[in-house]
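Missing here is one protein chain; the remaining ones are kept as they sit in the complex.
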Amino acid sequence: MDYILRRWRGRTLEDWVVDSVNMFLLLLVLIVTLYPFYYILIISFNEGTDAARGGIYFWPRKFTLDNYETFLNDHKWRIGFLVSSARTIVGTLLGVLFTSLVAYGLAYKQLIFKKVYFPIIIVAMYFSGGLIPYYVVLRELQLLNTFAVYVIPTMLNLFFLLIAVSFFNDIPDELQESAKIDGANDLTIFYKIILPVSKPLLATMSLFLGVGQWNSWMDSAYFVRNENLRTLTYRMIEIINQSTMPIDPVGSAIASSMNTTTTFSIQITAMVVAILPIICVYPFLQKHFVKGVMLGAVKG
Amino acid sequence: MELMISKKKVSLLLIISMLVMILSACSSNSNSKSNNVDNTNAGSKGSEQESVPVELDIFVNHPWFPVKEWSGSIPQLITEKTGVKLNVTVAADDKQLPLMIASGDLPDLIFTSTELDRLADSAISYSWNELIQKYAPDFKVDATRIAINTAADGNFYTIRNNFATQEEWDASPNAIISPGALGFRQDIMEELGNPALRTLEDLENILGQVKAKYPDMIPLLLDKNWGSYYFKYQFGIPTVTTNLYEQDGVVSYFVNHPNTLDYYKYINRLYRNGYITGENFAFKDTLRDNDYVQKGLVFAEVDNVNDIDNMNSQITLGDNYKLTHLVNPLGTDTKYYNASVGWSGVFITKENSNPEASIKFMQYMFSEEGQKLGFWGIEGKHYKWNEEKQYPEILYKQGDSEYINSEAIGFWGLMSNSAALDIADPNYDSAKVKKAVKDTMVLVPELGLLIPKSDSEEGVILSKLEAMISTEEVRIFMANSEEEAEKYYQDMLAKAEQIGLSKYEAWLNKKYAEVKPLFGK
Partner (left out) sequence: MKANTGAISNKNTKARMTWKQFKRQVYPQSFVLLGVLFLVIFSYVPMFGIIMAFKDYKITSGVQGIFTSDWVGLKYFSEFVNDYKFGDLVRNTLVISFLKIVFAFPIPILFAVMLNELRGMVFKRIVQTVSYLPHFISWVVVLGLAYVFFSAQDGIINTLLMTLNVIDKPLDVLTNPDKFWGLAVMSAIWKEAGWWTIIFLAAIAGINPAMYEAAQLDGAGRLKRIWHITLPGIQGAVIVVLVMSIGSLLGGGLVGSNFEQSFLLGNSVNSDTSEIVQTYAFKVGLAEGRFAYAAAIDLVQSVISVFLIFTSNYIAKKLSGQGLF
């Protein structure tokens, strides 16, 4: 009797309860996170002045592609797209490789001076001299107003450095030992063994660093003058700024008289255009978050 | 992103990416108009009819400025007339300019309404008097303008826009200012029987009737800034261009003005009776209120008079949802104190690659022809002068921001326009509102000069006072009874004293004594 109750279609009662509750809660999460985003999407496809009336919930009331046309026709946005794509690819690659390399070194089990290195890292994470000295350093290194300023200073991500160290520590020693016996040096081990086995880590790092690169606009504002080097998100901020008013009353009176503000719709559309590429790329990385990746790596 | 396992593939990729970076760095360097002092390729002498225009980099420190490049028929014409072409960068936030100043990497020109005292420094900018003397001795600037833009070292480093002397105002009777205004739903007024709206008490009564008859509507909505500017004006409290008033030769901050408490109590009463919502006081920006008007949820709105016009042009629910302007003031003591000494100015920095072309460019922009071109547009194409009613009649659709922005109508005129050039279209009700307020205008530019330097002791006190008041005021507005409102007001005064109000006022009076002679007072 017990046995019949306990298993149905291969799952126990506990399994059913857990699964149902799980699915229900996650469904709620889905709605709560999806709906605002969906709302943004339909507003972007709706005429601006009509959207201001409110009352749109499930489908655009006055469908239009005008909002998107504004951006896709603008050559500044097209250039911004190229710049952002280039920096995301190059910056992520450099960041992931360099950070993992340093992390591998730090994770070395018998590393001496460890007690010196970690505090150096922690202090660097929290202490900063501020914007002005940083700018001066970049200037002295001739990085200002170049593409390199987007990808070189970001090569070492301290947060992921520490996460990667933790991951590497969990990799079984046998993997490295057997390679060493076969005569491989540390660099080879890094490329041929550690990296392949750390796919979830690397995928995560690529995603976070990639998104960080894609969303970057402040370095574009502070460290670059060339309009052809502006990122896509910098352009987005420009649009969002256009719907702000000067704080001082005279300025705001003047701005009102010139009727310069952009609608919420345009702001939203700018945001969607800036976000879309990330959402398209993500599914390709998702498969690395499936369990069982380690399985193939552990030698029998 | 496929992961490279083989060492060779990774190295190859690294090399390729390095190459890409180097190549793009090279090309961007050669493309960019570098701002280093030793870049002289743009230093070609700019005279009126040069075939190759002088290129100058301008940093526009107004994030809301919608024109991001030098294109359109107006800029083209300006280039023809001056031989100068501008490479435009608009600020993305407010840290960029201080960073530029601190690092010394300045563009050729800076157009800003902030950091004025920092930029008026011989270490950072060229003084205009020096440049005028050297390159443009025929650039005449009137004594008042020089006086109000003179820095501590006796030179002037810019001439701010949007100022006009008494003579200029008198010469242009249709020139107006753009004050706060009240707009209301005419259809609802009619349903209430068209009651008189001539005083502040009238307003209170009408709002009460609206609330009783239409419980779902917001009786009164206040724009974040203009709500307070409008009502302060009705109470005769200095606002908009200055928070200072002068009585018997003594200059004081508005918190101690005799009518200030009455103003606070009035707004508090409106809130306690439910005519203003609590959420109204939480608005973070000046556009939040537009949404409510667009949705037809509001009976009366207080905003800048132009914003009301703009909102009306965007209403899609129907014409009866549009707001009608209230033309007459409501207060008994209304006076518009105009202490404006200008708003925003152009600075010619020490890193400027062609000071001669720059000062001559500014000379053109300040000329009557340049002002009209920059501010009104091309005569015949964008406007035509209506001789009968004495105003510039626009030839494009009002509110067509796409056209306005692409042609850059009005924006470049902001570098130099005289306030007397702001002439309203008399066909709009808003013109009547503007004129009515202008008729109560009192010019007090000497008060407008009493601005402390940002890093001075008084400057710090002022910014703290302003931050404190913007928070504590709300407590007064939302008090549960008149006694409570008064108590919070007294608390606020005490806090102001604690922050250093007396020190600030002492400084004000000291500076006032220095500044008075400039205006012959």
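Think of it as A and B in the order they're written, each chain with its own count starting at 1.
By our rule, a contact is a pair of C-beta atoms (placed from the backbone, for glycine too) under 8 Å apart; a residue touches a chain by one contact, two chains touch by 3 or more.
Quantities reported herein were computed from a predicted structural model and do not represent experimental measurements.
Shown as candidates are A:A86, A:L201 or A:M258; the residue that touches the absent chain is A:L201. Seen across the whole complex, the unshown chain contacts chain A at 12, 14-15, 18-19, 22-23, 25-27, 29-30, 32-34, 36-37, 39-40, 54, 57, 98, 101-102, 104-106, 108-115, 117-118, 120-134, 136-137, 141, 153, 155-156, 159, 161-163, 165-167, 169-170, 185-187, 200-201, 203-204, 207-208, 211, 215, 240, 264, 267-268, 271, 275, 278-279, 282-283, 286, 288-295, 298.
For chain B, the residues touching the absent chain in the complete assembly are 94-95, 98, 101-104, 115, 118, 121, 123-124, 218, 277-279, 281-284, 288, 291-292, 295, 297, 454-455, 459-460, 463-464, 467-468, 470-471, 473-474, 478, 495, 498-499.
Keep in mind that, in the parts below, only the chains that are shown with their structure count from here on.
Chain centres here are Cα averages; for chain A and chain B they lie 37 Å apart.
Interface of chain B with chain A (complex): residues 1, 3, 5-7, 10, 13-14, 17, 20-21, 24-25, 28-29, 31-35, 57, 62-66, 68, 87, 89-90, 92-93, 95-96, 99, 102-103, 105, 107, 113, 162, 177-179, 225-226, 229, 239-241, 285-287, 290-291, 294-295, 304, 306-307, 310, 314, 316-317, 340, 343-344, 399, 401, 404-405, 410-411, 414, 422.
Residue ranges of chain A in contact with chain B, taken from their complex: 49-50, 52-55, 76, 86, 89-90, 92-94, 97, 131-132, 135-136, 139, 144-148, 151, 187-188, 191-192, 195-196, 199, 202, 206, 210, 217-218, 220-222, 225-229, 234, 237-238, 241-246, 248-262, 281, 284-285.
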